[in-house]
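Every protein chain except one is present and positioned as in the full complex.
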Amino acid sequence: MQLVQFLQVLLLAAGCVFFAIGTLGLFRFSETLTRIHALTKVDNLGLGFIVLALLLGVASLAVAMKVILIWVVALAASATSAHLIARAVRSQDRAGTRGSERND
Amino acid sequence: MTLVFNAVAAFLLLTLLVALERIWLGPTASDRMLASQLFGTTGVALLLVLAEAQAAPSLRDVALVLALLSVLAIVGFVTRVVRIDRRES
Partner (left out) sequence: MSAVTTISARIGLLLLVWWALTEGDSSGIGFGLVVTALATVISLRLFPPAKVRIRPFPFLLFMLFFIGRSVVAGIDVSRRLLSPSLPVNPGYLTFYLSLPEGGPRWLLANTLSLMPGTLSVSLDGERLDLHCLDTREPVEADVRLVEQKVAQVFGLSPNNHFRQEGSQQ
């Protein structure tokens, strides 16, 4: 039991470190697209560690499945959002260089 | 263990607040939409940890809904605000 808790604390700490680095990425990277790189990859790793830590302490198999389900949904959500924002940034950049009247 | 979970939740909340501060500065609308993605990951992690810390299983449902809504918010943004040209794809 002690070992499990020790592992949990270790994984939670790792998750926190990666979330902190992800936030640091927002400050250190100056472009929107590189910021998305930081947010998607680093934060997802942080979430992965936290999910693993929680999986070690779940009450039942069904709860474990639910946590995994939430993790998969969050992963898919993150990948889709990253793609959509990147595409939006690019289409705005193009509109800007073409000198189109679209200014929103 | 509850103490550890609460500390982790507090730490995640702190990183979320610091990140929101940066996002508030922008400068573009797309930069600000990163907030939605932030809630999709950090917010979900925070809620999952809180569910454990406060022994409130329903917070896991909140985490699931938050993850789903973060995508919907971004889909709304890119189709209505930026107007990604659908015809080119």
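Order of writing sets the chain letters: A and B. Residues in each chain are counted from 1.
By our rule, contacts are C-beta pairs under 8 Å (C-beta built on N, C-alpha and C of every residue); 3 or more make two chains touch, one makes a residue touch a chain.
The structure displayed is predicted, hence computed values, not measured ones.
In the complete complex, which positions of subunit A touch the hidden chain?
So the residues of subunit A touching the missing chain come out as 18, 21, 24-25, 28-29, 31, 33-34, 36-38, 40-42, 44-46, 48, 60-63, 65-66, 68-69, 75-76, 78-80, 82-83, 86-87, 90.
Quick note on the criterion: only the chains that are shown with their structure count from here on.
In their shared complex, at which residues does subunit A touch subunit B?
5, 8-9, 12, 15-16, 19-20, 22-23, 26-27, 32, 35-36, 39-40, 43-44, 46-47, 50-51, 54, 57, 63, 66-67, 69-70, 73-74, 76-78, 80-82, 84-85, 87-89, 91-92, 102, 104
Touching residues of subunit B toward subunit A in the complex: what are they?
Answer in residue numbers: 1, 4-5, 8, 11-12, 15, 18-19, 22-23, 28-31, 33-34, 36-38, 40-42, 44-45, 48-49, 52, 57, 60, 63-64, 67-68, 70-71, 74-75, 77-78, 81-85.
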